[in-house]
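What you see is the complex with one protein chain gone and the rest in place.
The block that comes next holds subunit A.
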Amino acid sequence: MPLQPRSNSKELAKTMGDIEPCYRPQEAKVEADRCLYCFDAPCIMACPTGIDIPGFIKKIANANLVGSARVILESNILGASCARVCPTEVLCEGACVMLDRDEKPIKIGRLQRYATDALWEKKANPFPKTPKRNGKKVALVGSGPASLGCAAELARLGYQAVVFEKDAEPGGLNRYGIAYYKMTPEVAKQEVKWVKDLGVEFRCKSEVGKNVKVEKLLKDFDALFLGVGLGKAHRLGIPGEDKKGVVEALEFIRWIHTKPLHQVPVGSRVAVIGCGNTAIDAVTQAKRLGAKEAVIVYRRGEEDMPAYEYEYELAKTDACGFLFHTAVVEVLGGKEVTGLRLAKTRTDKHGKTEIVKGSVFEEPFDMVIKATGQEKQAPAWKKFLPKLKFDDKGRIEVQKGTGQTSVPKVFAGGDAVNGGREVVNAVAEGKKAALAIHAMLSGQKVAGPIQGSRLGHQDGPRGSGFLQPVRVPELEAAYFTAMKNGAHRG
């Protein structure tokens, strides 16, 4: 059976609706009141953008919702997206002191959504005072989270920021690449509007290499920021890969964001190859759009999957299938895909996966979604900007903390630099680049939001989450080492 819509709007409103609806006022108040209002709070340190989390929560408790949203957006212009898509359990919520009191951490993500939704509903302007323009101009390529983070910060520092986007609408992955039940396109659009309200200019359908020349950008602007993300999905490199019905995960998710839900085509038996967070987004949405079966095919085991625990749980709740230790050998079918030839794998003694001889089998599928990661932009950008240096993995090389590339005046951040991380990391990198651009063009340094308390810390300031975020796995590692060395249990 070919790909086709498989559900009606009424059903889809249910299956594709918000998985975690906005708090009602009473719920938000109760949750906000639980926050201890820690001083020098660990959640701030665990937030890559360094949002003053206890500060915004206290404002919710005090019924100052616009003020609360302002605190969030001042640190993270994509605070509304991040509230929905951040893996909070390994970021802010994973650092919450409540965990140490044997209590549930404060639901920071949901409170953040409550505040930002309120701002949106009230149609209030988070930044009523736009700064005076300083006459300097910065061009940004790509309009995803990194560029938005960078542009917003630049605009607030007085720069004229111009964003060049190849798509018809700005937002990048934030607009087209997030699971629908986590975030609707409206959120991304609203965030772009907040950035526009700061005076940032967007030029859509402007693609470097087509109708935009890098040389001209370098000539016309005082600095250039590359927030170009990643390229197309990796090729599987197996026979039959180009058959009809084989789709890239991000392309599939893009359909969901650009077509009415009841017109999004999907298979009846869907295989998703890969097991990262994008693969989970794809498999759950395929199921929710009406696929009878949706199955993850992954070369390694459950314990190796790169997807977050929370995402895995979601897919299990949606009754998606999992074929672990399974490799794809060939895509079967004529013009259209009819199935996959698969083989079992095992891990050899060097930790590499190998195919088990004689274990080949076939499974019928009418849709195959590729979610094994995306290619880097290196090949294209080597042409546009020959002096730009890349690392051995094809990521743009930058100076840590500033995003400055090997080319003078050119900065970069987001997936193109980090190889593909969270929205919040992209925003933080964009922000850091903005501060570095400002330092370069004005000679002035803008200090990160370091709390006063650090001054009293004998080991010297370590910075807020923004300057040096703490990932919770990192915290756990340090914790266990300390325990081994005889530290107290707290």
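Please note the rule applied: a contact is a pair of C-beta atoms (placed from the backbone, for glycine too) under 8 Å apart; a residue touches a chain by one contact, two chains touch by 3 or more; residues count from 1.
Operating definition for what follows: contacts and distances are computed from a predicted model.
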Exercise. Looking only at the UniProt record of the hidden chain, which name from "dihydrouracil dehydrogenase (NAD(+))", "RNHCP domain-containing protein", "NADH-quinone oxidoreductase subunit E" or "ATP-binding cassette domain-containing protein" is the right one?
Worked result: "dihydrouracil dehydrogenase (NAD(+))"
Exercise. Which of these touches the unseen chain: A:61, A:86 or A:261?
Worked result: A:61
Exercise. Taking the entire complex into account, which one of A:96, A:385 or A:398 touches the absent chain?
Worked result: A:96
Exercise. Since one chain has been left out of the picture, which residues of subunit A touch it in the full complex?
Worked result: 29-30, 33-34, 36-42, 45-46, 61, 94-101, 105, 453-454, 456-459, 462, 468, 470, 474-475, 478-479, 482-483, 487-490
